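For this depiction, one protein chain was excluded, whereas all remaining protein chains were kept in their positions.
For reference, chains read A and B in written order, and residue numbers begin at 1 within each chain.
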Amino acid sequence: MTFLRNCWYLAGWSREVGPDTLLPRRLLDEPVVFYRNADGNIAALHDRCPHRFAPLSSGKLADGTLYCGYHGIGFGTDGQCVENPHGPIVRSLCVQAYPVRESQHGIWIWMGDPDRAEATPVPDLQHFHDVPETAYSNGYLHCAANYMLFVDNILDLTHADTLHPDTLGGGSYTRTKVKVSEHDKGMSLQWHCWDEVPQPNMRLNGFTADTADSWTEIEWQAPSIMTLRNGAVPAGTPREDGKNFLVAHIMTPETETTTHYFFAATRDFELANRELNDRIAATRASIFTREDKPMIELQQERMQGQDFWSLKPVLLRSDEGAVKVRRKVDALIHAETAGRKDAPQSEPANLAS
Amino acid sequence: MTFLRNCWYLAGWSREVGPDTLLPRRLLDEPVVFYRNADGNIAALHDRCPHRFAPLSSGKLADGTLYCGYHGIGFGTDGQCVENPHGPIVRSLCVQAYPVRESQHGIWIWMGDPDRAEATPVPDLQHFHDVPETAYSNGYLHCAANYMLFVDNILDLTHADTLHPDTLGGGSYTRTKVKVSEHDKGMSLQWHCWDEVPQPNMRLNGFTADTADSWTEIEWQAPSIMTLRNGAVPAGTPREDGKNFLVAHIMTPETETTTHYFFAATRDFELANRELNDRIAATRASIFTREDKPMIELQQERMQGQDFWSLKPVLLRSDEGAVKVRRKVDALIHAETAGRKDAPQSEPANLAS
Partner (left out) sequence: MTFLRNCWYLAGWSREVGPDTLLPRRLLDEPVVFYRNADGNIAALHDRCPHRFAPLSSGKLADGTLYCGYHGIGFGTDGQCVENPHGPIVRSLCVQAYPVRESQHGIWIWMGDPDRAEATPVPDLQHFHDVPETAYSNGYLHCAANYMLFVDNILDLTHADTLHPDTLGGGSYTRTKVKVSEHDKGMSLQWHCWDEVPQPNMRLNGFTADTADSWTEIEWQAPSIMTLRNGAVPAGTPREDGKNFLVAHIMTPETETTTHYFFAATRDFELANRELNDRIAATRASIFTREDKPMIELQQERMQGQDFWSLKPVLLRSDEGAVKVRRKVDALIHAETAGRKDAPQSEPANLAS
């Protein structure tokens, strides 16, 4: 499968990599190891020693140098060998180093042309700068389905009425036409559910009015980053009075049929309420784990490895956003691969040749 | 693999589908969901929503309408959408519905040309109409081998002398030449073991004579339905005095290398003896589970995915019935596929195109 390469992918949460951690993670079907150098800065190398192909993540970290656990060759964060117990340090003794950044509690990796990384800012998740710990949570799910199925899922929130009847259901998403608008940073989707039946989770959070004006606004950035703003007020009340939940859903391809699903959440009210924070985080993780993930994995299974379009899905009005996003991602990938005709599409050639 | 399509396959036992059951079952490598409509009649749909490919079997049944669990689209037993919360009901919003019947405690499905289903009667298993509960049992085994290996197994009963020494062994099958005769409904095989050593299970069932006249008569129907009549009398006694066990072995392909193995049993004596019924059922299930199934799965494993004939089996006299049946099935499949050259051989094209 061809993935978009010239973009930043979320590879993990910062808390996953401590000072002594070697975190192996497959991304875009390439093995990568993440760790911190002596200054605590994150580094990412191709997770395969160029000598005998042992995973560097099975090695040892000492003073920011990553040593292969099989024959003891040491590499710097730029991928070049810095210690070779078996002879001279030759230029070919190196592994690919990936540009990495830490931002908004996450570790971001650039797996395309490294020269283009510097000029490209890490995606702005908007809501997650300077958030107090008591109003922040994040999570991770390893999922057995293609990443775009998870993007589809978020971009068609009508699924909530059927799949999440006890929390987000009630039919308001389905009765409301989503507004989709493309712009230079990506795509915006707006569900404005005016004068509607309150959703069950609003009741759980203390909403008592009979009818609600609620909104869910999604900002999508290519290829698979989405941030949501969601809130509600008693019908007819000024929206400014409402509380907002702020959520990010970020999917990074592991392989063609498996996905690293990252999510984070904050809010614009009761920022110091840790108990509330814990309760919201637990509910959200439970919904993803018990409702979205199993259904989407079953979807993947039923597709039996076939291409989404080749199966000729019957598209509905509610698919508008997801379809536009899929076409956009396909176009971006096409443009990218057209621009590097002879370049490797999957794993990079070993640099030691 | 190409399967015979214009025939009725046993898909399950009636008891497997209660009023609220959604039974997913892969048949001829297609996913199917079985359920009952509001009148209790059985229905079978292609188990994949045409919208986003979620399995319908993960949805919900209400008043005979099957709702996809992902976006709530409802389907009737004819496969047509009857409820679309997201817009108009268009003709393309449908899934394949399969002709189904209930007969002789079983659910039968037709996966070929639906126009030909009506004129084709469901296979007659002969012994299983109007059988009292106290003289009936059935069972199911999921097996990891091609369905024709299980057909071979029943059609060469000499295997019993080696594989089932404690119940059916003793050598009488091997010493007797089977009579094979083809007729317009299928194939008949007769083992008439006259003046023979009684089989161990006859002793267990109270047979005391030193020598026995025993018979096992098989009726095979294409592609993989077999009914057996088996009994014994003291040697020289009129056969009419004997008791008969009546058994069906029915194999339905799940995939090329896995099989739904159904079996049922009754008898023509002591019809009200429930204790006897339970004992016979337990013994039979034990033999299949502990002796036949493991050996045939090992056979499949040793064939390593290769075609049976390409491995050049050394055929013996006792293979006559199995070989004739294999050739007949091959001819039927060949005739069928020749008649629909451009038709799909495996999964049907999505109707929503």
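Criterion: a contact is a pair of C-beta atoms (placed from the backbone, for glycine too) under 8 Å apart; a residue touches a chain by one contact, two chains touch by 3 or more.
The model shown is predicted, which means the values in this text are computed figures rather than measured ones.
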Touch assignment to the omitted chain, from B:A97, B:A235 or B:M295, lands on B:M295
Could you tell which one of A:H71, A:K243 or A:K328 touches the chain left off the display? A:H71
Even though one chain is hidden, which residues of subunit B still touch it in the full complex? 152, 156, 158-159, 161-163, 171, 174, 294-295, 298-299, 301-303, 311-318
For subunit A, enumerate the residues touching the unshown chain of the complex. 31, 47-48, 50-55, 58, 67-72, 84-87, 90, 92-93, 349-350, 352-353
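Keep this in mind: only the chains that are shown with their structure count from here on.
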Centroid distance [mean C-alpha coordinates] between subunit B and subunit A, Å: 47
